[in-house]
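One protein chain omitted, others in place.
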Amino acid sequence: MNTFGKIFRISIFGESHGINIGVVIDGVPAGLLIDNKDFAIDLGRRKSGAKGTTSRQEEDMPNIVSGVFNDHTTGAPVTILFSNSNVDSKDYDSTEEFPRPGHADFVASKKFKGFEDYRGGGHFSGRITLGLVVAGVIAKKIISPIKIESKILEAGGDANIEKAVEKALREKDSIGGIIQCTARNMPIGIGEPFFDSLESVLSHIIFSIPAIKGIEFGTGFAAAKMKGSEHNDCYVDINGKTRTNNAGGINGGISNGNDLVFRVVVKPTSSILQTQKTMNFKTGKMATLNIAGRHDACIALRMPVITEAATAIAIVDLLMLDKARSI
Amino acid sequence: MNTFGKIFRISIFGESHGINIGVVIDGVPAGLLIDNKDFAIDLGRRKSGAKGTTSRQEEDMPNIVSGVFNDHTTGAPVTILFSNSNVDSKDYDSTEEFPRPGHADFVASKKFKGFEDYRGGGHFSGRITLGLVVAGVIAKKIISPIKIESKILEAGGDANIEKAVEKALREKDSIGGIIQCTARNMPIGIGEPFFDSLESVLSHIIFSIPAIKGIEFGTGFAAAKMKGSEHNDCYVDINGKTRTNNAGGINGGISNGNDLVFRVVVKPTSSILQTQKTMNFKTGKMATLNIAGRHDACIALRMPVITEAATAIAIVDLLMLDKARSI
Amino acid sequence: MNTFGKIFRISIFGESHGINIGVVIDGVPAGLLIDNKDFAIDLGRRKSGAKGTTSRQEEDMPNIVSGVFNDHTTGAPVTILFSNSNVDSKDYDSTEEFPRPGHADFVASKKFKGFEDYRGGGHFSGRITLGLVVAGVIAKKIISPIKIESKILEAGGDANIEKAVEKALREKDSIGGIIQCTARNMPIGIGEPFFDSLESVLSHIIFSIPAIKGIEFGTGFAAAKMKGSEHNDCYVDINGKTRTNNAGGINGGISNGNDLVFRVVVKPTSSILQTQKTMNFKTGKMATLNIAGRHDACIALRMPVITEAATAIAIVDLLMLDKARSI
Partner (left out) sequence: MNTFGKIFRISIFGESHGINIGVVIDGVPAGLLIDNKDFAIDLGRRKSGAKGTTSRQEEDMPNIVSGVFNDHTTGAPVTILFSNSNVDSKDYDSTEEFPRPGHADFVASKKFKGFEDYRGGGHFSGRITLGLVVAGVIAKKIISPIKIESKILEAGGDANIEKAVEKALREKDSIGGIIQCTARNMPIGIGEPFFDSLESVLSHIIFSIPAIKGIEFGTGFAAAKMKGSEHNDCYVDINGKTRTNNAGGINGGISNGNDLVFRVVVKPTSSILQTQKTMNFKTGKMATLNIAGRHDACIALRMPVITEAATAIAIVDLLMLDKARSI
C-alpha cells in the first residue's frame, strides 16, 4: 500500500519513466510557511551527480499543486509533483524474460501478472523516494526543534567512502554501506506500544526505502553479546539523561529523551555493469545478462537524506498521536 | 496502539498483574477447526520454567470466549483470555522514584502521568505476548502450507546456550541473544510496496515484542561489505529459486518464493539481581537499586515461538491483502 | 470489521449466547476516574424490562479486566466484559433451513458458510451493543462539557409511545420508531473533510447499530422541499450562533458550534410472534414460520442510550484528530 501514517499521512505515486512522480501529504497543520526553496537543500542532497551515483540527471523541481495558499499550508492535502524529463526508455524491454538478479523485476511480473511498468524499475524505482524527501522537509518543519541528521558510516566495508566508490567503479561493480541516523532534542513519550512502538513505526517506513535490509537501534546487534549490567543505561539526571545510550533513546518502545540513534544497512545496488549469469525464464536455460541503463554504483550515498525524511515522517505522526490523547 | 493488521487484525490488552491478559482476533475466516489443545504446544514453548527463565509459574490456560462455535471459527472476532493467578504485587512499589534502568518505568510514568499500572511492568510486561502467541497459532493454521521456524542462534555471545545461561545466573546478570526465523514454502508475491513491503510489515510487528533492538533480512548487515556481484542471488530455475539467498527471500519488498530468512537481536533482560546505580528521581541524587520480583536471565530463550507468531500474523495479513485484489 | 475509530478505538466481540460479550477500548487518556458505578445509569437505560422489550433479563454487570488501576485509566487498553447468564439456547436450531425474514440469518449463513453462531442472533444480536454503551460512557467523560441527549420522538407512527407499544403487543406485532439525538456545547471545528466529515463518521457508527435504516441531519429530508433562502441559517452572533439550525450544527462536514442534531429511523423488530410465511431453503417450497425466543416488540425503546454512546464515540475520535494537528 502506498499510504503511510495515521494522522500525518503521505500517499506516494509514480513510476521511473511515467509522467509524474509525486506525493499527497494529508494532515498537515494549517499555517506552515512553505516555499519551493525549502525543498532545494534536501532534494539537492538526494540528487545524483556525485561519483558513484547514476548519470541520469533530473531537475527534480517540486511543483506544489494543492494545499498551499499565500505561501502557507491551508490544512488541505499538500500535493507535490515532479516531472520525469530525462527519460531513456529504449534501454528497457520487458524484463519478463530476463529479470535482473536482485531486482524486483521477477516478483513484480508475478504479482502484477506482466502488467507492471517495467521501464526503469517502474514503481519500484528509487526515484519514488522524491516524494518521501519533500514530505520529510515538511515533517522536519513541524517537529522542530527535533533535529535529525543522517550520515554514511562506511561503504563497501571501508570508512573512506570516496576510495571505496572509486574501487567499485573501476571494478564495474557496486557496493553497500551503513547509514547512521540521529535525532536530537527528542521529547519523552513518543511511541505508542504495544504495536506502534517507536522502533516499529520507524522500521516500517525505513524498510519501505529500496535497498535497506537491516536496522538496529542503539547498540543493536552488539547487544547480543552484552550483559544486562553493561547494557542498562544509568540515569544521571532527573530529565532522564543516561550515561550511556545503549537503548538508542528508546525504552519500552517509547522515546526516553536521549538521542534517538539507529543504523541501517544498504545493500549493494543490484544493477552492475558486469556480465551476470541468470535464468532465461522463457527457455528455462541459464544465460548471460548485461544491464544497460544508468545506475548508482553506491546507492547508499543518496540515503542519508532519505532516511532523515523517513524518520521525520514517522516522528511527526507519533507526536500527533501522543498529542491527540491530551484532550 | 494496540491493534495490528489491516484485515487479520489483532487487538491485545492486559497487564502483568491485572485480571486478564487477552487478545481479540478479527478477520479470521469462518470454518477453521479450533481447539484449546491447538494452543498447548506453542504456549508451552513460550512458558517459563527452564533454567534462565522467571520462576513465576502461570498456567497460561487459554479461554476462548467468543468467535468459536462447535469447535470452528464463526467469522466473528475470536477472543482469548488468560488469567493472571500467580501474582505477587507486593514486590512492586511505584517506580516513579526509582525507575529501573533499561525498563519502560521512566517513560511510562512520563507518558501516562503516573497513572500507569506499574506492577510487574504492567502493560509493558512480556506477559502481553501470550495474546501474540495464540493469535500466531491461528495465523499459522491459515497460512499453511507455509511453515515458520525460529531458533536461538546464540546467547551472551556463545553458541552453547546452556553454558551461557548458567554463567549469567552465577553472575546474577542477564544476557541477550540472536534469534533466526525462517519461513518455508513461501508463495511469490507477498508484500505491498511502497509502504507495506514484507520487511516493513514484519519489522513493525517484530519490534512490538519487548527487548528486540535489531532486525536484518538475508545477509543483513553483512551486505554492507559485499559487492553487487556477490550479493545478487542468481536464479537457477523458472520458479525463481536462487543459488544463494542473500536477499532473505525478498526482492523489492515482495516475497520471491525462496525461504524468508531474518534474524533479530534480543537485548539482555533489564532486570538483574545485582545492585545497580541509578538516579533517585525525587531527590535528584544518585542511589543504589536492588530489583526484586522474578525475572528471566535470558529472555531470548522464550523468543523463538513469539517471533514465529509475529511472523505468521504479518504473513497472513499480507496474504489476505494480496488475495483481496484478485477479484 | 469489529474495530471503530482512528485514535479512540473500540473493538467489540461476543455472541448472544456465548461466554462473554465485551469491548476493548484503546486510546483512552490516562488519569480518567472510572468506577463500575459510572456505567450503571447508561446500562440501566439500555436494559430490557420495560413493556415492549424482551423478557430476557441479564444482569449486565460490567467487569473491567484491564486498563484501570487505582480507579483511574492507565493509558493502556480498557477491556470490559459482560457475562451471558440468562441464556436459553434450546429455542435456536440452525437457521439455515428457515432463516427468519428481516434477520441476518440468511446472509450470515451465506457469508460465513454455515459456521456462524446462530443462537440468539449470535454476533448480530443487539446484545453486542453492551460494549458500545460502556465505551460511550467513557467517551462522554472525555468530551465533557459536550452533552449528548437522545430521545424517542415516535413509535409506530404515534407520539404516544406507550399506547403504540401496547397496541403492538396486543397484535403480536412489532413497531419501529424515530430517535432524535442532540449534542450541546459543541466546539467549532470538529470533522475532517473530505472523507471524515462529521456526518460521515457519525453515520458510519450509527449504521453499525442493528435496525437503523436512515439518518438525517438538521432539517434532513425536509430540505429537499426547501429553498436556499429558507435553508441557509443566518448568523446572529460572532460565535457563529445561527437563528435557525437547518444544518443540524454542521457546515461543510465540520461542526459550527450550534447544537448537533440528527434523527435516525429504527425499523420494526424482525422477530414477531405472529406466524409468517417464508421459504424453506432446503425444499425450496413456501412454508410457515413461528419464531420462538424472547424479543423486543419495539427495539427503538432501547435506542436512545445506544445512539448517545455511538455519538460520543464518534465525537471523541474527531476531537482527538483535530487536537492531533495542533502541535
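Letters A, B and C name the chains as they come in the text, with residue numbers starting at 1 for each one.
We adopt the following convention: a contact is a pair of C-beta atoms (placed from the backbone, for glycine too) under 8 Å apart; a residue touches a chain by one contact, two chains touch by 3 or more.
For clarity, every value in this text was computed on a predicted model and none was experimentally measured.
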| item | value |
| --- | --- |
| Among the chains presented, those that the missing one touches | A, B, C |
| Which of C:150, C:182 or C:255 contacts the chain that the document leaves out | C:255 |
| Positions on subunit B where the hidden chain makes contact | 6-7, 27-30, 75, 142, 316, 319-321, 323-327 |
| Interface with the undisplayed chain - residues on subunit C | 1-4, 6, 12, 99, 101-104, 106-108, 110-111, 123-124, 128, 154-157, 168, 171, 173-178, 188-189, 191-197, 199-201, 203-208, 210, 212-221, 223-238, 240, 242, 246-248, 251-256, 265-272, 274, 276-279, 281, 284, 286, 321-322 |
| Chain not shown, touching residues in subunit A | 1-3, 9, 11-15, 18-22, 24, 26-27, 30-31, 63-67, 69-70, 72-79, 81, 111-113, 115-117, 119, 122-123 |
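Rule of thumb we're sticking to: only the chains that are shown with their structure count from here on.
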| item | value |
| --- | --- |
| Separation of mean Cα positions, subunit C and subunit B [Å, integer] | 36 |
| Centroid distance [mean C-alpha coordinates] between subunit B and subunit A, Å | 25 |
| Interchain centroid distance [CA atoms averaged], subunit A/subunit C, Å | 44 |
| Contacts with two or more other chains, residues of subunit A listed in rising order | 6, 321 |
